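One protein chain is absent from this view; the other protein chains keep their places.
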Amino acid sequence: MEYRFKGHLVEELYKDYRIKEGMKACMNCGVCTAVCPAAEFYKYNPKNIVNIVARKNEQDLEDLLKSDTIWYCGECMSCVTRCPRANAPGLVIMALRKLSMRSGLYMQSEKGRQQYVVVKDLCSNILNYGYCVYPRTFDYETHKEFGPVGKWINDNLDDLHARMGSNLDGDGPGGLRKIPKESLDQLKNIFDVTGATELMEQVLGDAHEEAVKENLSDEEYFMKVYTENDWEKHLNH
Amino acid sequence: MLPFVLGMAFVLTYCVVGLLRVIAQLPKDDRKQFWRSLVTPKTAWANIRDLFGDCLFHVKIWKRNPVLGYMHSAIAFGWFMIIVIGHIMLFTLKPLQNVEVQGFEGMFTNFYYPIFYKFFATETPVFAFLMDFFLLMIISGILIAVVKKIYSKIVGVKRVTKFGLADNMIRFALWTIFPLRLLAEKTNIMGFWWAYSIDLCIFMCMLPFTRYMHIPTEALFILLRHAGLNAREPRKGYALAQIYSCPSCGLCIDACPMSVNDKNSGNTSAYFMKKLRNADDAEAKRIAETCLMCGKCVMVCPVSIESCDIKFSQRAAVPYNINSDHSYLDVISTETQRSGEILSNNNKVLYFAGCMTQLTPKIMRSMKQIMESAGENYDFMDKDGGICCGRPMLLSGKTAEAQAMIAKNTELIKKSGAKKLVLSCPICYKVFKDEYHLEGIEIQHHTQYIDELIKKGKLKVNKGEVNYVYHDPCELGRAFGVYDEPREVIENVGNLKKAKSEKELSICCGGSLGSFNLTQQERDEITENSVNDLMFNNPEQIVTACPLCLKTFVRKSPVAVKDIAEVVVENI
Amino acid sequence: MDFGFCLSPSSHVKMDTVDLTTFNRLKETNPDINTCIACGSCTATCTAGNFTEMSFRRILLMLQRGKEDEAKKMIQRCMLCGKCTLVCPRGINIRKILLDITR
Amino acid sequence: MIIEGKQKIWADYQKDIPDDHYFYVRSCIRQAFWPGSEVTFLDITRNKLGKDFYENPYHTTCGGIAYHSDTIPQETAMTIIARQFALMKESGYENYVCSCITSFGCYTETLETWHEYPELEAKIRQYLWDSCKKEFAKPKYLAHASDLIYKFRFEIAKQMKFPLVNVKTGKPLKVVEHIGCHYSKMFPSKGFGGAEYPHVLVGMIEAWGGEVVDYPERRQCCGFGFRQYFVQANRGYSESNTHKKFESMEPYEPDLIITNCPGCPYFLDRWQYVIAEQTGKTYGKNGYGIPALTYEEVAGLVMGYDPWDLGLQMHQVAIEPLLEKMGIPYDPKKKYQGLNGKDLGQPMCPSCIKSV
Partner (left out) sequence: MKENILIIGGGAAGMEAATQLQKMGLTPIIVEKSEALGGHIAQWDRLFPAFHPAKDVVDQMLEQVKGVKTYLNTEVADIQRDNDGFHAILSNNEKIDAKAVVLATGFDVFKAERKQEYGYGIYNNVMTSVELEKFFRTGKDARINNPKKIGFVHCVGARDVKVCNTYCSKVCCTTALKQACEIKEVFPDAEVYTFYMDLRMFGPGYEDLYLKTQKDFDVKCVRGRVCEVSEDMDGRLVIKAEDTLFGKPLKMTLDVLVLMCSMEKNKSIDAIQQKLGVANNSDGFMQIKNMYLGMNDTAQDGVFVAGACTAPKSLPDTIGEARSVATQVFNYINR
């Protein structure tokens, strides 16, 4: 897939405040990698990412944005604490991910394509309910780790939240209350004004296009991306 | 007479068994080739020539060192003549003197009669003179040997082989045979005759277990060698014949560049052969892997033992736990053709710089300039790094692995459509010449190529004032006898001074890929020695024709070291 | 129950349990092996490295970090051309070590 | 372990926050998974301690989870935050407290970034005006809800009924503290005790009679990893991180894990179940797990709240062994009941880890 972004990737990346904040000079000491949970369980090394970004080479950056690599980070920000040069590899990753999505390059990696799942779930939750996480959208079948208790909670959602004192879908204050329409409208406006809507629509559009190409329905494509896992390839032996 | 007969019987049996064993161990094809060579007139003549020339007259030692040559041929030829004359006397005088014995006993007496001739009969004066003459000749040889043993430098030998007890004993036995015979003949005292006979017995019984086994084996070895065989296993067949043919004379010790450090003179071929003979596998392996493979020991060997080949087979005999995997080479050509800009058909000359030349880019640059000045239609095969020629792999005894590279390079070269392949590295040159099958493509080392360009008038050079000395790279000089072309090239561009040791006697630079074990310090010692040898006539620059020699000499040379191509470029 | 995922192995080099048998064996015959300063000259000049990941510096590290299998796999790429030995600033006899690893 | 060394650091990292009059914002995850915790927090602060914690019904998510899942741009997240600040201003508050650690990290990051790049603040101000016609004021004080429980820990201790002590042995319970990564890892000075030896939970444990367990992987992330959990294919990462922590804490035989991030107790709880299902291993005694509770739940327990009012039945790891150790009375029948004793049935029993 050719990518939609026509500008200069390096230049664009360096406009991001998270690069300004998180990208000073690296001395390759490796503390970020040593503490990084993703470096332990994925083929991932934050130090290398910082080095590629610091190199400001268009081709290297493009390769990076196309790769699975930038999607391994869990954004725990442990790296930020210890860097002796006050870099923030975690923030650098966030800027890279944004550019990868904007440019469309994220569609070229397995882990990048997963953004469809995350965008679809989280953005619709925010816009529909005003929350990132909303319990009525929980599906036990795709979240077996909820465990028997989680399934029981799902099955008795209204009763349990009433029991616990939540104001589930109610008016006024309280946990899980219904967010008033004007607030939801404001969130939608914020999305429109700040570029979130555009980004979301791009991701949903890319996914739809890909689904059509693969002869899948959007739902089938969603499940494919949600479960597809070339496990060995991502490990860091 | 009994001791002699026993000894003789033993040694003959041993030799026959040994002969059969060697022949049995030969691979089937080799054996066939051997039989055929015996009846082929050309090889048969060579056999006869060398049997006399080498075994009796030791022509090669004569060439190397006349004193030693005399010593060896005096003993060998003298003894041979005594035996021959003894037999002539037997057949000419026996009937006259009525000492005929019939039947089985007769055969037996014919056998020992000549050896103890004087004990049984008297000679005619002519024969007596001849016998005494050769006996004295032998004794003169032995005298030299004794002197050499006591003080080797008198006869021009710095280092001699150090022997064990058995070798020393048999040597003493050999030395005493002829004085005893002389004494016995002149005094005719029974005791001396017995001593003579027992001495002969001792000599012959010990023979198979000592270096003197080379006396009978060498004859077989000459035959095998002329059959054109190669050693394929370090301890069997042809190699076995060579092992037993090594007289441990020690000529290779002084020749070996490693001997510059006394500690390393134990790593020379004489000892290698000895370790093989004594089945000391660990040491044989170590020495084989320490050797620089410069081939000088082969060059000086009076018996022409191909010790480098045996070392090769020794290296190949070491088992590897990891097999090489060069499958990535396949991808290279088909996908990227990284190893060169593959040529269109009208290009005639393909230049392969090789790995080592990649480390000396000025050679590459010079070659480019030379080819351009000569208006050659050329191209580089490995401008951005190529595939190794395979020689180092071969040197490590990994023949099959080397073939992977050879095949890939062959494919690339053939695809190029070039008519000529020029190499600036003798290491590559050696393997391209020996192992590659590039029919229709002329393979030249750049010394030959430049020489040809100058001779054809394509390349115009000026004669400068600089005094050069030329170092012969082992894999160009000794391996292929390319001695004259580089010298002619240099004489075209400057003055050529002589080194102390030249051509086939040139001393390895010390950098050879042949050795695995030598430390940098040990290599440096060799290099220093080699540089000193080159500096004999105070040249202003050292010229070589091998990137590895160049890199090696630069470390230790007091004057500039250059590749022949650079020197030529400086004088275009 | 199939959850659709499972535990991933840790990539940490666990120095407490790393097996150094091969490295120590090599060290006995090649004491120079300790003196590598990881300058990368061997890797930069490597003929096989031009086409593959081959890097002697990394092979040494692999052996010290318990990745002997990886090291042996990488060695398969080597063409034994010896350039690495020539360029090593510490004079390590690399070709010898490479051969020693293979047997 | 030299405790004086830690005490010195704790003394150095004390942040100045008021103890009253807060604009309270909820956590998406906490209200969804641990609804009893926020209820308990407000009950303790408002009713037991008599403080003013105001909740504005118009506040929404801060967008932090979406931001850290890289689904919305930084500007979007900042504008949502600016809107929350505007609501605070409109409600007449200056002190801002959030229930979520991801939110706390986002608020801190936003304020620090604005401080560094005022032009970005101006841009966000414009975005907020364009989208919501609102104007915001930055809070005077920013706190996480656990900061306040930390601050009130001694007052809570005064009302304590069940200290963190094993009633059978009389020995303090061994408690593992787990700090949410975004609490102080990005800005160490913003957390009580800093980034390396945070005191926020340790202070509670000590004040309530427990013994703190410091184990090698203490500082490690629970493994949430945002997109690493939301996509099923990535969950092995999340599970592996929790697994690493439990392997490291196991030899210390902790009785309880206390957390200040809403997500961590969920993962530390549920991954124990998954690990048990997949490997057969459990980390508590007798086939039980180690309960991973929120600080509100622990505060509620020590103050004598009914475990089922706190919502401890919503944990997969059985809580009963802990209640028994602490001597807290409970009615097993009520565990799975709704309002007014409504029978809600019972969860299935997992095949490995004990649930009752």
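Note that the chains take the letters A, B, C and D in the order they are written out, and that residue 1 is the start of every chain.
Rule of thumb we're sticking to: a contact is a pair of C-beta atoms (placed from the backbone, for glycine too) under 8 Å apart; a residue touches a chain by one contact, two chains touch by 3 or more.
No experiment lies behind these values; they were computed from the predicted model shown.
**Student:** So there's a chain missing from this view; which of the remaining chains does it actually touch?
**Tutor:** Result for the missing chain's touching partners among shown chains: A, C, D.
**Student:** From the list A:A39, A:L64 or A:V225, pick the residue that touches the absent chain.
**Tutor:** Per the contact definition at the top, the residue touching the missing chain is A:A39.
**Student:** In the whole complex, what residues of subunit C lie against the chain that is missing from view?
**Tutor:** 11-16, 31-32, 34-38, 57-58, 61-62, 64-65, 90
**Student:** With the missing chain put back, which residues of subunit D would touch it? List them for me.
**Tutor:** Residues of subunit D in touch with the missing chain: 1-2, 4-6, 8-9, 194-197, 214-219, 251-252.
**Student:** Would you write out the residues of subunit A that touch the absent chain, in ascending order?
**Tutor:** Residues in contact with the chain left out: 27-36, 39-40, 45, 47-48, 81-86, 236.
Criterion: only the chains that are shown with their structure count from here on.
**Student:** Taking contacts as defined above, which has more of them, A-C or B-C?
**Tutor:** Looking at A-C and B-C side by side, B-C shows more C-beta contacts.
**Student:** Measure off the straight-line distance from the CA centroid of subunit B to the CA centroid of subunit D, and report it in whole Å.
**Tutor:** Using C-alpha averages as centres, the distance is 84 Å.
**Student:** Provide the list of subunit B residues touching at least two other chains, using ranges where the numbers run on.
**Tutor:** none
**Student:** Among all residues of subunit C, which ones touch two or more of the remaining chains?
**Tutor:** 1, 3-6, 8, 10
**Student:** Going by the contact rule at the top, pick out the subunit C residues touching subunit B in the complex.
**Tutor:** Residue positions touching the partner: 45, 47-48, 50-52, 72-73, 75-83, 86-87, 91, 93, 95-96, 99, 101-103.
**Student:** Residue numbers of subunit D touching subunit A in their complex, please.
**Tutor:** Subunit D residues touching subunit A: 26, 28-29, 31-32, 35-36, 38-39, 55-61, 63-66, 68-76, 79-80, 83, 105, 113, 116-117, 120, 127-128, 130-132, 134, 181-182, 185-186, 188, 195-196, 219-221, 223-228, 230-241, 244, 270-271, 273-274, 309, 311, 313-316, 336-339, 342, 344-350, 355.
**Student:** Which stretch or stretches of subunit A touch subunit D in the complex?
**Tutor:** Interface residues on the subunit A side: 16-18, 20-21, 35, 37-38, 40-42, 71-78, 80-81, 88, 94, 97-98, 101, 111, 114-115, 117-119, 121-123, 126, 130-135, 142-143, 145-153, 155-156, 159-166, 171-177, 179-180, 182-184, 186-187, 189-196, 199-200, 203, 225-229, 231.
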